[in-house]
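Complex shown without one protein chain; remaining protein chains in place.
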Amino acid sequence: MAARVSEWLDERLGWRKVWEAIFLRKVPKTNWYYTLGSAALFLAVNQIVTGILLTIYYVPTPDHAYDSVQFITGQVPAGWLIRGLHHWGASAMVILVGLHMLRVIVHGSYKYPREVTWFTGVFLLLAVIGFGFTGYLLPWDQKAFWATIVGTRIAAVTPLIGDWILRVMRGGDELSAVTLARFFGVHVWVLPAALLSLILVHLYLVIRIGISALPKRGE
Amino acid sequence: MRETKRFDRRQFLGALTWGIGALISAGLGIPAVAYVIGPALQRKEAQDWIRIGSTTKVELGTPTLFKARVTRRAGWIENEEELSAYVRTDNGRDFIAMSNICTHLGCRVRWVSGEQKFFCPCHNGVFDKDGNVLAGPPPRALDRFEIKVEDEQLFILGG
Partner (left out) sequence: MNEQERRQYLEEYHQAKEKGPSFYPEVVVKDAIVALLVFLALVALAYILGAPLEERANPADTSYTPRPEWYFLFLFQLLKYFPGRLEVIGVFVIPTLMIALLLFLPFIDRSAKRHALSRPIITGGTALVVVAVGLLSVQAVRETPPPADTTLGDPTATLYVSNCAGCHGPSISVPPSTNLHAVIAQGKHEGMPAWSADLTSDEIDALAGFIVSPDGSRLFTENCGECHQASELVASDPLELRAALQKGADYAPHAGLPIPQWTEALSAEERTALLNFLVAPDGQRLFAVNCAACHGRSVSFSGDESTLRQIIQQGGLHLEMPPWRERLTSDELDTLANYVVDPSSAPEGQELFSRFCTECHGDRVPVVADPAQARQVIASGGGHETMPVWGDILTPEQLDALVSYTLEASRGAPLELGQDLFAQNCSTCHGDFGEGGPNPSRTDDIIAPISSAEFLKTRDDATLRAIVSQGQPNFGMSPFGTAHGGPLSDEEIDALVAFIRSWEEKPPVEFPPEIASRPLSIEGPDIYAEVCAQCHGDRGQGLIGPSLSGPGFQSANTDDEIFNTINVGHAATAMIGWGEILSADQIHQLVSYIRQLGGGQTGPGPGEVSFKDDVLPILEAKCGVCHGSLGGWDAASYQSVMESGDNGPVVIAGDGGGSLLGQKLLGTQTIGGLMPPGGELPPSEVQTILDWIAAGAPDN
């Protein structure tokens, strides 16, 4: 039965070819450090799933944000777990993306023919930092508020357009409801869209070119 | 022989991969389901005795309207709502409390003392002084609250 269903689907979707291309390909011998990238990918999935769940209850306005986060943490079943996974997942993401990047540098994997993979990787790193910065404000607690005040003010030091950047980030002169709303929008729409596109290109390139082999000393 | 062993190893690793995948999915998925449907399953908050006023305010034989403010919690938002009830007594000792919400479509009924009846302004429902339907579309008598008297104060059970 299962065989017939998969046959039926394959005729229409051609999934076996896809499966073979992605999973049944030969790769050079690797070591455990090569799992860092996929761990980061797993975390991205974790962040997306828990993030979507959080938006079910979270409300991005100053008068409700804090209460709704408190509600998620204290009242909703498993809310503490979902929020905990998202919170710690963010930190883990930064660590793993960083380690993955170090692995790539140490193995010289950014070299021919994987330069574009590297570019997308650098942008992915920036996206992750952007996630961290925008997500920080959302609980609307003291730490969120004041760290964002300082964070946005730091951006204002940029020469020439600093003030303009500050105003764009805050949506005005002050940190306000507008800031919270736009940080939320960037955190759940703009950055995820960027992240997913970048991940898709990144993975496509990894599969197309293949994972780099462990370099040998003698070359 | 060697071929089968290799095959076994591959099968084992494949199963292990899928097993771990299932484990993580369950670890994330089961809490996720609880998280999504949890609040919907939470039972309504227990009812509480709400003080609505003094017994001396009830005129003998005349349903008297009392209003009390109750706090309702929905999610993280607390709302103050008004709970109103008609209280009637014939002897000053036994009290009955009726909701002033028409059983038809939820309009507020009012006591018309000249006629000694409750009238609902929306669709002309008429109830007698005990809340029984006399005329109009209401399907049943006015709802009753449980009521008790403590220290000359009236309490109704609601929430």
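The letters A and B name the chains in turn, as written, and every chain counts its residues from 1.
Here is the rule we use: contacts are C-beta pairs under 8 Å (C-beta built on N, C-alpha and C of every residue); 3 or more make two chains touch, one makes a residue touch a chain.
Please read all numbers here as calculations on a predicted model, not as lab measurements.
Across A:Leu13, A:Ile154, A:Val178 or A:Ala193, the residue that sits in touch with the chain not pictured is A:Ile154.
Contact with the chain that does not appear here is found for just one residue of A:Trp8, A:Trp88 or A:Tyr204, A:Trp88.
By the touch rule set out above, chain A reaches the unshown chain at residues 22-30, 32, 34-36, 38-39, 42-43, 46, 62, 66, 69-70, 73, 80-81, 83-89, 91-92, 94, 96, 102, 105-113, 115, 118-119, 122, 125-126, 129, 132-133, 136, 139-147, 149-151, 153-155, 157-159, 175, 210, 212-213, 215-217, 219. For chain B, the residues in touch with the chain missing from this view are 10, 13-14, 16-17, 20-21, 23-24, 27-28.
In this text, only the chains that are shown with their structure count from here on.
Between the CA-based centres of chain A and chain B the separation comes to 43 Å, rounded to the whole angstrom. Note for the complex: chain A touches chain B at residues 42, 46, 49-50, 53, 56-57, 64, 67-68, 70-71, 75-79, 81-82, 85. Those residues of chain B that touch chain A in the complex are listed here as 24, 28, 31-32, 34-36, 38-39, 75-77.
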